[in-house]
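Missing here is one protein chain; the remaining ones are kept as they sit in the complex.
Right, chain A next:
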């Protein structure tokens, strides 16, 4: 096998990363400061209130967007987390996941829109997304640590990269799926591309985009736990601690916290994307009452 030369791809990547560390350090510092600021403040906000008050608020959110059943389930399961003394860790993880999701969506949606409207962009973006999604998640942790040292920021960055692809894919899919005749109607009435995007394509793609956001959150949550290995605070750190000390009790409790948080975030975002299905949500009830008043007034 000597005739195949050894191609040092790994070394090239390493020297590339080294070059970045040496030359773009300023940018990394800025990113670091911003993420620290966002996650720090959100964590502070989530933990500043008395946990019981916070549970009531989160349960109310569940009722507003989905149903009173979810609200009750939320209250019960979050009380369990509180009694397991994992509440603060769960809020830390939640802050990490939420910030990572927001950043990922802010990047993913415009990229998805571009990919949907331009075939060339789409064919470039697709393999990059494949790469980002299939590369083992742990690998991202290494450059993240070189760039940002340990803590919440490298965890965030690795989480964003890992969670980004479904957001891009589903946005592209959602916009491409919009009925061609509807877009044509916009053109036929003289709408500009921007008016068609804002008034027709995006609103009609919302359910698909929200399904993508839901995926982003789920991936961010799983990655957020892995990020515990490089010192990101939260349930992940507890899980890593449990592994290193073979503490089954702690592992189960931290793991349960992850499950409960995952279910909550999943149900909420699923309902946001498909509000028509949840006719018993407080939001739907309010809208129905308003519509009735509007037609009654005519």
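To be clear about the criterion, a contact is a pair of C-beta atoms (placed from the backbone, for glycine too) under 8 Å apart; a residue touches a chain by one contact, two chains touch by 3 or more; residues count from 1.
As a working rule, contacts and distances are computed from a predicted model.
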*asked:* Looking at what's absent rather than what's present, what does UniProt name the missing chain, "Glycine betaine ABC transporter ATP-binding protein", "Dihydroxyacetone kinase subunit L", "Helix-turn-helix domain-containing protein" or "Glutamyl-tRNA(Gln) amidotransferase subunit A"?
replied: "Glycine betaine ABC transporter ATP-binding protein"
_Contact partner of the left-out chain, one of A:5, A:26 or A:190_ = A:190
_Of A:61, A:75, A:204 or A:256, the one touching the omitted chain in the full complex_ = A:204
_Where the unshown chain meets chain A, residue by residue_ = 179, 181-182, 184-192, 195, 199-200, 203-204, 291, 294-295, 298
